[in-house]
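Every protein chain except one is present and positioned as in the full complex.
Then we have chain A:
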Amino acid sequence: MKWFKKMSLLAAASLVAVSTLVGSASAASGLSGKITINGSTALLPLTLQAAKEFQKLNPKVRIAASGKGSVTGPQAVKKGIADIGACDWDASMDVPGFKAFDGQVANKVAVIPFATIVNKNVKVNNLTTEQLKGIYSGKITNWKEVGGDNADIVVITRAFGSGTRVNYQAKALGGGDIVKKDKNYKEVGSSGDMKTAVATTPNAIGYIDLVYVNSDVKAVSFNGVAPTTDNVINGTYKIWAYGYYMTKGQPTGATKAFIEYVQSPKFQQGSLKKLKFIPISAMR
C-alpha cells in the first residue's frame, strides 16, 4: 500500500502546515493581529510600502493588502471583510454617484494630484475649467475650438465609479458631466490603460494620477497652472484630492497603529514622498 502511505503522509503534512499557519496568525503578545486592507489601486503602492516597513517594526502584525477599485474599500469595511478600506474620496460623505457610508471614519493618508493629459501630437498647452467642461460634456469636439489643430478630440475616460474619475469630475470639471455615448469616446479600466490609450491614440485627451505622467504623454496646464507637486502645495493647482483609509468607527489596536504610522512624519516625508505622493502636512 505504498500509495496509501504516501497519501496519508501528504495529508498529515498539509494538516500540520495549515495548523501552524493558523497558529502563527493568532499568536498574541505586544502589538499583534491581522490587518486586512482593500480598495483603491491608486493608493496600493503606498499601502504596500507602509505595510512592509510597519511589519519590520511589528513582526507580530500581519497585513494583507489588495487593490480592486475605490468603492470596494468602504464596501469591504462595511461588510466586515476588511479593517481598512483605501478610497480616493471621503466615503463618509456623499459624492456624485455614491452615497455616504454611515458610521465610517475617513483617515487622511496622502495627497494625490491628478493631471489632464493629451497625446503628444496635440499642440494645446493649457485648458480652462470651461474648456474641459465643454470637451467632456461633448460640446467642444474639435481641437481648433480650444486653440489647437483642426482635428476631432478623442475623449478617453475612466469607468464610472473610478476614484480618479470622481475626483477629476469634482475638481477639474466643477462637478460637470462626462459624455456617455459618442463615436470618439472610450472607457478604460485602469490608470495604466489610460496612459497607454492616450499615448497611442492621436488627438486623445484623458486624465490620470500625476505619478503616472511621463514622456509618453503630455500633461497640460489647468487654468494656466502647470501640474506639478510644487503648484499643488502652494495652492495654485487645484486638481488634487486626499487619499483616505476608511475604518468602521475610530480605528483601534493594530489598525490604529498602522494608520498612525502612515500618517507619521517619518513615513510621510520619507517613503511617501519617494512614491511621488504629497504629504498631508504640506497642505495645512
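Everything below uses one rule, namely that a residue touches a chain if its C-beta (ideal position, glycine included) is under 8 Å from a C-beta of that chain, and two chains touch if they have at least 3 such contacts; residues count from 1.
Simple rule for what comes next: contacts and distances are computed from a predicted model.
Note on the omitted subunit: UniProt lists it as "Phosphate transport system permease protein", one of the names in "Phosphate transport system permease protein", "Isoniazid inductible gene protein IniC", "Spore germination protein" or "Cytochrome c oxidase subunit 4". From the set A:92, A:125 or A:201, the residue in touch with the chain omitted from the display is A:201, counting the whole complex. Checked against the full complex, the candidates A:126, A:184 or A:271 give a single residue touching the omitted chain, namely A:184. For the options A:59, A:103, A:147 or A:161, the residue in contact with the chain missing from this view is A:161. Residue-level contact of chain A with the missing chain is found at 1-2, 68-72, 75, 79, 97-98, 152, 154, 159-162, 180-189, 193, 196, 200-203.
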